[in-house]
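Down below is the structure, laid out as structure tokens.
Missing here is one protein chain; the remaining ones are kept as they sit in the complex.
Order as written gives the chain letters A and B; numbering starts at 1 within each chain.
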Amino acid sequence: MDFLVAGFIKAVELLINFDQGTWSAICATLRVSTCSMLLSLGAGLPAGFLLGYFDFKGKRALRTVLDTLLSLPTVSVGLLVYAFIASRGPLGQFELLFTLTGIAIGQTILAFPIVTAITASVVEGIDPELKLTLLSLGAGKKNIITTCLWEVRYGLLAAAVTAYGRVLTEVGISMMVGGNIKYHTRTITTAIALETNKGLFADGIALGIVLISIAFAVNISLSFLRKK
Amino acid sequence: MYRKKLISTLLILAILLSFASLSLASDKSLMMATTTSTDNTGLLDYLIPHFEQETGIALKWTATGTGKALKLGQNCDVDVLLVHAPAAEKAYIKKGYGKDRREIMYNDFVIIGPVSDPAKIKGKNISDALLTIKNHKSPFMSRGDDSGTNKKEKLLWKNAGIKMPDQEIWYVQTGQGMLATINVAQERAGYTMTDRGTYIKYQAQQGGKAPLKILVEGDKILLNQYSVLTLNPANCPRAKYDLALDFSNWMASKSAQKLIGDFRLLGQKLFIPNAKQL
Partner (left out) sequence: MSEISYKLNHIQHYYGDKKVLDIDGLQICRGSITGLTGPNGSGKSTLLKIMAFALKPTHGQVWLNGRKEFVLSPRVRSKVTLLTQKPYLLKRSVFDNIAYGLKIRKDMGDIENRVKDALKSVGLAHGDFARRQWHELSGGEAQRVAMAARLVLQPEVLLLDEPVASVDTKSAEQIRKASLAARKNWGCTLIIASHDLPWLYECSDTRISIFQGQIFSTGTENIIPPPYDLSQKNHPVKWLGQNEKSEHIHLAPGKKNNKFAIIQKEKIHIRLEKEKANGWENQITGQITSMVMEKNAELIMTTIQAKDFFIDISLSPDQAENLKLLPGKKIILMFSSRDIEWR
């Protein structure tokens, strides 16, 4: 039990002393999660809108597949991405293995179904009166799409927060694709896995506290956004 | 309106930054796969800055079990290997995956267990000790991850004429790294086999008062040889063979060998350099 207390003290120490390893892991985590979130939002929001807004054949099947992908194990995504970007893989020439870009690709694959599925649900839940109202105010197709998305912005924010939580805390992809290389691809979660593996539970706890703090900060700033 | 512009500018900036920062400088860099023991003990953190300073080659490494490290080399995902499973290494070269094998250093494996030593193995030779553990059905933690240590442990069971006890209830396969496995052994008050370096590191963490002690040591078969392997350019034409050879030579150089010999924890040497000078 005492390593919990030790972990807390250690966390403060690591941050105040600007421990190079800790800060590089924090930076790597933030970079890679920001990148994967931007990619998955960029692709997932339009995809989710199309899926939620239009009716077409096979929509239910697609939703079922998407909902299944919500429970993708991170290690499976890691393995899949590894297979593609390993030097013998079809994308081997881009040398993405053991890079943050590689991790970002994997995390994008992880987050995309979350963003898409939640966006689709949110868009499906849009009041039918909204479209009618927009039409009657003279909105064109483009206005309708953008206004609809803006109307459900809080729902979309929830999609982003959920996806961010998953991306921020995953360890399987970062470990398998990133290789946990110190100062390069070591993220907070892989560092926690390593410290725990080494039996340094206090260091693991310290990094865990740092991770939770980041998540907390992100959510605080988003809820501030929400109030406005 | 202004707020919208500001937000979109910030967004674009964030995208550019996150992409720009993802690409790594790659002019003279080497990717190594190594075993958890060299990384967990802190040897590489101590050694590699010297290498980078002297040669100007940036070295990155991923620490995994020897089994996976060999696989990464076979798939050309890395440029060079630092591993410790001599028999597997030799077979690896024979199959055409590896090219040069340079012995760098060794430490040895030991059997550790609770101070109370419930199976009474202290001082026995390794085969007798394992037989006693088996008959006593004392908990024994195995890495079970096909790492160099795990390969060695399997060899020891075989050598003692004991059928692999995979299915036995007292035989626990952790599937984790060495230190994690030692921690499991400590929790379960069981025995395990570890390399001496990791054990010293474990002792250091426990402030020298570790509840697990060395009970069996010194057999010749317990020797743990670490070697640098370069990959066969015929198999991996894109792997940086020349830089890998530079690394191999540097590790065997007198200065590096001295550094390895000087690396201590709790006043104890973790690795003993033994590279043959060519």
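Note that a contact is a pair of C-beta atoms (placed from the backbone, for glycine too) under 8 Å apart; a residue touches a chain by one contact, two chains touch by 3 or more.
None of the values given here were measured: they were computed from a predicted structure.
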Visible contact partners (per top-of-document touch definition) of the missing chain: A
Option touching the unshown chain, where A:T64, A:Q93 or A:T133 are the choices: A:T133
Selected from A:N17, A:T68, A:Q93 or A:N143 as touching the chain missing from the view: A:N143
Sites on subunit A contacted by the missing partner chain, in the whole complex: 127, 129-130, 132-133, 135-141, 143, 147, 150-151, 153
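Basically, only the chains that are shown with their structure count from here on.
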Footprint of subunit B on subunit A - complex, ascending: 31-32, 34-35, 38, 86-88, 95, 97-101, 104, 179-182, 184, 194, 196-200
Subunit A partner contacts - residues on subunit B that touch it in the complex: 11, 14-15, 18-19, 21-24, 26, 31, 36, 40, 45, 60-63, 75-78, 176-177, 179-180, 182-183, 201-202, 205, 236, 238
